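Remarks on the structure that follows.
In this view, the complex is presented without one of its protein chains, the others remaining in place.
For subunit A:
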Amino acid sequence: MTGARPYLAPLVLALAVWVYGPLVWTGALSLLDWDLTSPDPEFVGWGNFAALAADPRFADAVARTGLYVLGMLPFATVVPLGLAILLWRRPGRASHVYRALLFAPVVLAPVATAISWRFVLHPLQGVANTVLGALGLPTPNWLGDPATALPVIVAITAGKIVALNLLLFGAALAGLDRRLVDAARVEGATEAEITRHVVLPQLTRTTAGLALLCVVVAGQWVFTNVALLTDGGPDGSTDNVYHWLYTTGFTFFDAGRASAAAVVVLAALALLFGAGALLRRRAS
């Protein structure tokens, strides 16, 4: 160890101070009733957890995290998969340009993207409703109506996830054995048959991996847009667990309750990962 120590020390130190220390600290805070500033926090034991269990707002946030997962799932799998296959079928200049354009949302600043959407979806004067109104179509208050706010958040976040996963599917397709495709073509298979029987089977692993990733982190993907565009509203209709954690800690200064929720979320994630790992082991 002696030789390796100086090389590993900075990493271990950074993780200990800024990740694992805070992790333990979160556990300790979850047992306190504290507003982040008062000098003497009160020890309440499991009180915060009991309060969480009885809090319908928290239950709603948990349920809505699941809704976000469901909403994001096609944009993490089917949509980028389809686009990647289209790009792969006709390599050339045009597909290069589309690839570059479709990837752009990944590098664009999320805050700037959110502001652009808010401008375009402005209920009274935004270009979306101006055009819809001119066509005689309904002009909803996109971000201000509980019925449309969550789908809009999903749609906005989708751009970035489609972009990233399109790149990953593209890489998987680039590694695909062209000889199999050529052989199928020689045998007289149509494009659709080639896609179904030759291409798709080779993308199963990538698709499954990206679907699992979506299940675990979709709630975090939408966080920036929720925080910037709706702040969880209207009427809590776009709140999810991660936004709930953030507002409980830093808007309502309820450090104990927020930390208890963090412990619950971390335990749930650990269970999800455990289950995922078990499934993978059984599959292989």
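Methods note: a residue touches a chain if its C-beta (ideal position, glycine included) is under 8 Å from a C-beta of that chain, and two chains touch if they have at least 3 such contacts; residues count from 1.
Quick note on the criterion: contacts and distances are computed from a predicted model.
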item: Protein name (UniProt record) of the chain left out of view, among "Heterodisulfide reductase subunit B", "Chemotaxis regulatory protein", "CRISPR-associated endonuclease Cas1" or "Carbohydrate ABC transporter permease"; value: "Carbohydrate ABC transporter permease"
item: Absent-chain contact - pick from A:A50, A:L108 or A:A147; value: A:L108
item: Of A:P22, A:P91 or A:G274, the one touching the omitted chain in the full complex; value: A:P22
item: Of A:A163, A:L203 or A:V222, the residue in touch with the unshown chain; value: A:A163
item: Subunit A, residues in touch with the chain not shown (by the definition above); value: 1, 3-4, 6-8, 10-12, 14-15, 17-23, 25-26, 29, 36, 83, 86-87, 89-90, 94-95, 98-120, 122, 125-127, 130-131, 158-159, 162-164, 167-168, 171, 191, 216-217, 219-220, 223-224, 227-228, 242-243, 245-246, 249-250, 255, 258-259, 262, 265-266, 269, 273
